[in-house]
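Here's the structure we're looking at; comments come further down.
A single protein chain has been removed from this complex, and every other one stays in its place.
By letter and in written order, the chains are A and B; residue numbering begins at 1 in each of them.
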């Protein structure tokens, strides 16, 4: 074998060209050691494991199309008169940024397509990250050793939101300008430094001449640069940790079952990139996004109804819309609580889901590695928390679009606002309770299934006239899958008084932890899974039905 | 009751190749891991004709992709950029955008579909298992690293030579200030800029639509008009920044219907001039309902009662819209009797 000899000792031209190139590279980069560990790396097959790939690929597509757009876009706020091909704006004053966006849309061949792919990909990128994060959350994939990668992913979501915001603000159209104005108002509400931050950001009073150029470098350089780094780190960790897998026969915490990277995942994952790009191109051919020409150029004294941000900023819009107008004046100062409180809740909503893994690991005290995913029903408290969080998020989205809801469902905008104000507090609690109960119900059903078999839907009449439904016994694969999860016991504080009669000091933190632990693993939070004894007793006795 | 311990690791049992028959439950533990299910062949694995069909399908997909790319280039060259076409059910759309998007989409999708079909039907579908190893280092590795670190730390003498340590921390802590200082010229200091607008005594109210000064008789009860201060033109540099504060909304209400006394005094024969900029976060508020006299903000639904001093009656705004005092000059034109007596637009810390 040529690989056993050193490149120097081998006669020229003997090995195939590809091998010689690889040898050359290995001598300088050590690629063989890398490939040894990774070329046949195993990836489990499940559609939900590809959600992250949707995000990765749309991110790459956004970068590719974004670079193309920078070739034509002028990040300038100089006022110019429009004399391009779009008739209903002829002779209108507008910024160069807006004009160049019109030119991309109407005069550059394919420019409109690339713009639309870029924008659709951005919307889907953030949506994909959201769904991917929920998949990781509900299956418990964030547990040790993946907590840091969870945070990387979370940061990517937040940065993605702000990269999107700075991006759709660049064309300087009436809608995005209104969004910038909202941002300026929100900054002004910050006590003490708000006015200064606003003046520094906008180079003076709103709107000034600077923000498009400044947002441009933030949008194309600063934020995507950080994101690119995080994406790489995220992927390295995925490789390093190896992928999680769902419970099932042959799948343990010490292995990973699936297909090798070369060739199957090379083809599947590589092919999926083209599939994602293809779908996005088709979407951009079929549906228009952000038609800035019909929105018009930005003027701070003009506005359109239905002024909303892109969807991922919608929940912050909901927060600001439903907040009562509290304002406190004292000693010549104004505390704009009506704007500042939503501004504070905005990061808290996001942080709530980000810190959950650390709270869970503190409560459970679980220090082991987890590579087998939970079925959401088997972690009722976590699942309930996740659903409650999503409910809150959705309620705020409704609030953010209250005017569209009002016109399309013939409702009063005031009634919707009041509904959101109340639901903000009530709906997550209700969702938590309902979800937990559903999870417990599903656990009970699993237990029934294990002990009594699957209801086949076939009705049989017994000789003495009784009708029964035939239950089919489960296969051993199914039995294993349904009973493989572990059920921890709640944390015990131990007696308050030790055997010598001395009162033990129990810290408040410990008490809280025990209480939470009971909420996670107490009798009301999980149905004891069937034991071997129960199973044998039922199956060995009479014929089951 | 189940245990809270880690369940015993049920490593995959030896493969049973007897054609997928479910293994009988173990006498001891019916819930035991039966191990990876045996591999079942696909049609393509046992039937060469099926495999050939798959091969042809993959090749066809790649060929379609090539044709689509040719179509993309042809569309780019032949379809004019402004050509419109009606496509059911989408409507009147740009022919070029549709053609380019569909051909590009098809070209890319077929590459992906071909690759995935190839992987799914022709590449081996044997499931393999990789072992995992703990992420944590073994104790001896950990001990070695700790020793090395201690040795390095000792050799650096950082702990012993406090003077070096403290001055180094000082230097490292201070130098980022240069970066902060450099940001100072991003913008001017606020000063009192947010307190003043272009309005001043004697400035005429100019109709935004016609660019003509307004007379009281121009405005009828129930009408809505927007005005700017005389002298501010759209082509002026700084127009955007000035209009962002000076934009004015004029409504006329029967004087009897005006509830707020000060508001009535500052009006002229029922003509009220309010700032158009919402006091919440600065959207131009102008959804005026002439029967209820309510003005609604389209951004966050703050609602102001224009017949009652523009008081906030719903929504997140914290204070009423500022009103501009207006009168009529000698020639019968509406004029401002001064600037707004409070800052317009969103509230800020120094507003007071």
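By our rule, a contact is a pair of C-beta atoms (placed from the backbone, for glycine too) under 8 Å apart; a residue touches a chain by one contact, two chains touch by 3 or more.
Keep this in mind: contacts and distances are computed from a predicted model.
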Name per UniProt, for the chain absent here [options: "Peptide ABC transporter permease", "ATP-binding cassette domain-containing protein", "Cytochrome bc1 complex cytochrome c subunit" or "Aspartate carbamoyltransferase"]: "Cytochrome bc1 complex cytochrome c subunit"
Touch with the omitted chain, as defined above, among A:209, A:403 or A:477: A:403
Option touching the unshown chain, where A:133, A:161 or A:285 are the choices: A:285
Among A:42, A:89 or A:439, residue touching the chain not depicted: A:89
Candidates B:46, B:77, B:138 or B:177 - the one touching the absent chain: B:46
Chain not shown: contacting residue from A:241, A:299 or A:529: A:299
Interface with the unshown chain - residue positions in chain B: 19-20, 40-47, 84, 90-94, 97-98, 101, 116, 120-121, 125, 207-210, 214-215, 217-220, 222-226, 251, 284-292, 294, 296, 298, 301, 303, 314
Those residues of chain A which, in the complete complex, touch the missing chain: 45-51, 53-54, 87-92, 105-106, 112, 116, 120, 123-124, 127-128, 131, 174-175, 268, 271-272, 275-276, 279-280, 283-291, 294-296, 299, 301-312, 314, 401-404, 406-407, 410-415, 454-459
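Rule of thumb we're sticking to: only the chains that are shown with their structure count from here on.
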Footprint of chain A on chain B - complex, ascending: 1-7, 9-12, 22-25, 28-37, 76, 81-82, 90, 94, 96-102, 104-116, 118-120, 123-125, 127-132, 134-135, 183, 186-190, 193-194, 208, 226, 228, 234-235, 237, 239-241, 243-245, 247, 276-277, 280-287, 298-302, 312, 314-319, 345-352
